[in-house]
Structures are given as structure tokens and as C-alpha cells.
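One protein chain is absent from this view; the other protein chains keep their places.
Moving on to chain A:
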Amino acid sequence: MNLNSLSRICRVVGKCRAITVIPVKPFSHTCMEKTLKQSEIVSSKKHFKDIIVLKSSLSSHDELIVDEKEKLYKAIDIFVKSHEEAVLDSYIQFCSSAAEQLDIPVHRVLTPKFIIDRMTLLKSKHIFKKHRVQYEIRTHKKVLQLKRLTGSTAQVYLEYIQRNLPAGVAMHVHKWELERIPAHIQAEIKSNISQLTDEDWERESNFLKKIETNQSQNASDYEEYETTGRFLIGTTS
């Protein structure tokens, strides 16, 4: 798949934010306005304009274009493992250049320390316990950390990346999604924000500082990068 065509698709999809076409009976203009207000959209005015433009182009069709909520990712980690580090190096170079083409900000590339699995086996098939043979298996690792993606770009990028995975390379993708604060909590915040003291504000600012410092960790802290839990960007533990 050509990268240029992919990037074009990405930008278009990014604008329209994951369109799904649902066939509906012919509707009135006022009905459409109501549906827009009921669904929660990030910026309603801009969205309305987009919808109107699309409607005029497809005026002959009896189809309602509903905007699915676009997922927003705070960060995506691409964790790659292989027996050969040269293969990993070239693959990660390819991945980061593809990310640059699609305007995805690359946070950094980590190289956690490689793991050696050793086996000490008997050299002879009968007796001679004192004489052994040692074998080892090395797995090299690399992590590509990307920041601030939309769901559609992530989908396209990951599909492109995975189609070009070399043989013998294992990939794990860790995603961190941004979610809206639930409505009832938002209401509580609105009602209680005036009651916050200076102590509370200090505490919150310290918390934010902790998060910021946690983001700029050394690569040596990621030596045992295996699971998601301990290495969340934006957590303090």
C-alpha cells in the first residue's frame, strides 16, 4: 500500500472523524438538528458545518451520516522483539519514518536490555555428569513511543506497520486512550469547585508536577519493559 495514498486517506478520515452511513427514511432539516444536539460532540458548530457540506453533496441519497465518536489516544507503544537487533533497528527506522509521514509525533525510541535464556545440558548421551554444554537464546527489544493519535490514524498506521513486519519479529501494541469525564462527576466538579481551598490547589499542582517528572524518565528505567501497568505515561506510581 502506497504511503501517499495512506496519508491522504488518513487526513480525510481525520476530518470526517470515522463516518458511518446508516440508511434512514427521508427526514426533515429540523429532525437532523435535533439528532445533532442529542449526541455529544466535541465542537458542535464545526461539526454541523461539516454535516451540511456532506448533505448537500449527497442530496439524492436517503442516508443519514452519523459521526461515530473518534477515539483519542494519549500514547501508543509499539514493543518489538526479535533474535536479531539489526532487523529491529531497521524496522523501527521504517516505523518512525512512516509516523513522520503521517504527522504522528514520535516521543522516543527505547532499547530495553536484551534477555538471555540459558540452558545447561549434558554433553554426552550416557553418564559424564560433570561435562555439560551451554546454549543460550537472546531476545532483543525495542519500543517506539508515539504521542497524541486519533483512532483512525492509529488504525491506518498500525495496519501499514503490521503488513510490513519482518519474519521472526514479535510485536505488542499498548494503547492509552483518553476518555471523557462522566457527566455526573462533571456536575459534581462544577458544583464543588468554589469550595476548594488553597491546600487542595497546592496538592493538585504537586500531583501534576509528579506526572510531568514521571514522563521524563531515563531509558534505563525501562529495562524490564514487558507489561503495560508500570510504565503508563502520566501515572505517578
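For this structure, a couple of remarks:
In this text, contacts are C-beta pairs under 8 Å (C-beta built on N, C-alpha and C of every residue); 3 or more make two chains touch, one makes a residue touch a chain; residues count from 1.
To be clear about the criterion, contacts and distances are computed from a predicted model.
Its UniProt record calls the unshown chain "28S ribosomal protein S24, mitochondrial", which is the correct pick from "Alkyl transferase", "Serine/threonine-protein phosphatase 2A 55 kDa regulatory subunit B", "AP complex mu/sigma subunit domain-containing protein" or "28S ribosomal protein S24, mitochondrial".
Considering A:Q93, A:T139 or A:N206, the position touching the chain not shown turns out to be A:T139 (whole complex).
For the chain left out of this panel, the touching residue among A:I115, A:L158 or A:V173 is A:I115.
Residue in contact with the omitted chain (choice from A:R108, A:K123 or A:R180): A:K123.
Touch with the hidden chain on the side of chain A covers residues 81-84, 115, 117, 123, 130, 133, 137-139, 165-170, 226.
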